[in-house]
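Partial complex: the chains shown occupy the same locations as in the complete assembly.
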Amino acid sequence: MKKKLIIGVIGCGRIGRLHIENISNHIHFVTIKAIADLYANEIKAWAYELGINNVYSDYKKILNDTEIDAVLICSPTDTHSKIIVEAAKAGKNIFCEKPIDFDIENITFALDAVRQSGVKLQIGFNRRYDHNFKAVKDKIAEGKIGDLHIIKITSRDPAPPPIEYIKVSGGIFLDMTIHDFDMVRYLTGGEVTEVYTNAAVLVDPAIGAAGDVDTAIISLKFANGAIGVIDNSRKAVYGYDQQVEVFGLKGSIAISNDTPNSSVLSTEEGVFCEKPKHFFLERYKDSFVAELKDFFEAVCEDRETSVTGIDGLKPVQIGLAAQKSYITNMPVKILT
Amino acid sequence: MKKKLIIGVIGCGRIGRLHIENISNHIHFVTIKAIADLYANEIKAWAYELGINNVYSDYKKILNDTEIDAVLICSPTDTHSKIIVEAAKAGKNIFCEKPIDFDIENITFALDAVRQSGVKLQIGFNRRYDHNFKAVKDKIAEGKIGDLHIIKITSRDPAPPPIEYIKVSGGIFLDMTIHDFDMVRYLTGGEVTEVYTNAAVLVDPAIGAAGDVDTAIISLKFANGAIGVIDNSRKAVYGYDQQVEVFGLKGSIAISNDTPNSSVLSTEEGVFCEKPKHFFLERYKDSFVAELKDFFEAVCEDRETSVTGIDGLKPVQIGLAAQKSYITNMPVKILT
Amino acid sequence: MKKKLIIGVIGCGRIGRLHIENISNHIHFVTIKAIADLYANEIKAWAYELGINNVYSDYKKILNDTEIDAVLICSPTDTHSKIIVEAAKAGKNIFCEKPIDFDIENITFALDAVRQSGVKLQIGFNRRYDHNFKAVKDKIAEGKIGDLHIIKITSRDPAPPPIEYIKVSGGIFLDMTIHDFDMVRYLTGGEVTEVYTNAAVLVDPAIGAAGDVDTAIISLKFANGAIGVIDNSRKAVYGYDQQVEVFGLKGSIAISNDTPNSSVLSTEEGVFCEKPKHFFLERYKDSFVAELKDFFEAVCEDRETSVTGIDGLKPVQIGLAAQKSYITNMPVKILT
């Protein structure tokens, strides 16, 4: 039987609470001993209901608790690298939400601390655990389509986040496309060497006023010679659009959107199918459970995590290059 | 190069005119020398435009023209068997629209005349030449699904014909389902031995008042042990619904409806596909050309036609049995 | 907050254990206090792991436990009606697996006992809680397709059960089609008044030797004039085939099979999609949780259950009529 893990969760915003509820409901070999959030008082009732009695406003209490094996870092992005360093020094295994940081030096510093301490680190790229993306990865790995030539990702949100969020998001490339940058690495098993960004403000001028774009096509070159393209929009009115095609010498693999059900309604007006599942909480529901299970198992079994620190660093490098490409309207190389 | 065939067409209603135009446009080794229709005057201008100069009100002029190799019989159903006999005696090869007749004795008499004269006869079951149905037939023949267990046909019209037509149509089973009875024989290569009809008047009470039904489920048994079911409606508001599934020991083959184009529109309201092609003229367009080509080639190459007199007889037998089953609410056996 | 319910489970075969695990993992307002099974010793370790300490070989200990609010009856079918009566007398709310019994008198007797005791009863027709079937039901209820004309169900298992199971199963109509008989009632909201069965032994002669059939087409008439058809096979080599179409005056709603993922692989050999989810445990996973949740909520909220005793009785009546129709090769009426 699996070892029981004792963990703490740092940051209880939307994603933190999602992880906590998923562990409570689905991962029985893990006990959440403590959680920390600046607004500890506001989440106490909810926490007690789940049987979590230690709710701190200071996350250091978690790091100082020697009974705790691992922490989930779900606090704001600008605190990630600092807390990683502290947690590593405290000997905690770490699951950290993406992105690690917007600054490469901070990330490198944090990864060094992890390396020196020997703790495990996994980054929250949950889409790697999605049934559809996994099917693409598996079929590529089985050689079904031979050498990869073209990889295409469509990734569009149903609606833009609030402008206040946009302002601190790091920009579309580090906030939204970062998942797609991870996905091209995951699917191809190769590194991006150059990006060219074609982007615009088409959804909402306020996004432009906040210094960001809302619509983008990012052209990619890979170390192995393949080429790729990602297209993003902050607003697909029909729902969360998450599609991938990988095309190779021997064929193509494509995935389309999941829908709430398979019903098709045919009337005089037309033939109606269901829209895609609305947003990431519905679409990637199971993947959030699976990524944590995998992390906890890596800790229990003392093996390498499936999404390493390097996997957290690379998409930020690509995202920064994409940003620079947009600003300069020039292709930008990425050192690998 | 192919021999040039000289032909005549008897009956220039909708289907007769369709055949004539298809031959003019697509079948260059066939010359339409003469056409006959009770309302000859009304079609003369149209015929001349197509280069057909002999437009008769009496079809016997066609039968008496020794230069003519073959005739298409597109007149009302109640004249088919009589004209078949006359055409056979005149030594003309015959393409006759379905059904041959509503009366088994008349059909038998006509088929005897054909046999004695040695002319060729093909019945107008055009769906056998459809790309979708043919794909099903071919895959069955290749053994892709092994022994057949279940055959299912959905066949629904977009709207009922005028009540005046219903009254002389022979009833839904001989007018509409007859195509499906032919299709089960074509696809399975076997004979129907028993039918049970479950039918109702749900679309329009006037159809019931005319002594017919408009909605039906016909359960079938086949000589080889397989079972089947056909469902019909006179009114599918979304268009002409023509689907088949054949299920066997090793799998299943299904075809769905053709659409005018493959566009999918995704909006806030939903995901919209195209409706099926509207009705048989659009849906089976190419099959009407193909069936005639095949008939004319059978004549030129002096080989058996692909849809024989027996293929014309059997669906009428099944149709009459389906009618009897509806009236008696009992399964009805068919002698094979 | 929801009242905490205390329950017991009677019968811990495959379906019993499934329910127990679902409650442990997903339904936190319910506590399983005790379980009973003839082979209690064999399941003790598994039960303790789940925190269930009372494992009895005699289910009466559960009925006698006054702390217990409700029982799940998951024992063999021939014990259902007897235990229902006892549980009702003991004042326990009852969730009972389908079918209640193969004998109409036994069912009637059990339903009377339930009525007299005033406890709640829900029958385990889990498919009513499936996302796809529910979508069909909802769209019908919203009037999207108007008056119903034709209802069609395809329901095929991936492989037949062992012959030993077949022998005690009650036959395909009471074991397998019973779910479809429930589904037509659920979707149409109407009663079946007549059935005609067309069935055969095509999959395995041993099934015939055991007195059952393995392939069937069941034609249905409904009280409101609609007609329907169900087709079953014990062996669809490509997986669990669960499809429905409901056709009405204003259109049609169809659902197709769920698949493990949406990947499409295109190669020189062809275009490959995923097979349907393998069998009912994968396909109806969520529905098993949802049906229990709904039952427990009905108990807590003191409202009518969603699948009543009558909903348990009717499909058995239809199943018996379908059996009789197969034996007599005649349509059989059902009193409603």
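Structure notes:
The chains carry the letters A, B and C, assigned in the order they are written, with residues numbered from 1 in each.
The rule is simple: a residue touches a chain if its C-beta (ideal position, glycine included) is under 8 Å from a C-beta of that chain, and two chains touch if they have at least 3 such contacts.
None of these values were measured; they are calculated from a predicted model.
Shown are 3 identical chains; the number of copies across the whole complex in this structure file is 4.
Methods note: only the chains that are shown with their structure count from here on.
Relative to the centroid of all protein Cα atoms, the closest per-chain Cα centroid is that of C. Set against the C-alpha centre of subunit A, every other chain centre is closer than that of B. Matching the C-alpha atoms of subunit A with those of subunit B calls for a turn of 180 degrees, to the nearest 5. The distance from the centre of subunit B to the centre of subunit C, with each centre set as the mean of the Cα atoms, comes to 43 Å.
Note on chain placement: the centre of subunit A and the centre of subunit B lie 58 Å apart, centres being C-alpha means.
Taking each chain's centre as the mean of its C-alpha atoms, subunit A lies 40 Å from subunit C. Residues of subunit C found to touch two or more other chains are 250-252. Of all residues in subunit A, those touching subunit C in their complex are 25-26, 28, 131-132, 134-136, 139, 144-145, 250-258, 260-268, 274. By the touch rule above, subunit C contacts subunit B in their complex via residues 147, 149-150, 152, 156, 196, 198-200, 202-203, 215-217, 219-221, 225-229, 231, 233, 235-238, 241, 247, 249-252, 329-331. Taken together, the subunit A residues at the contact with subunit B in this complex read 236-239, 264, 266-268, 270-275.
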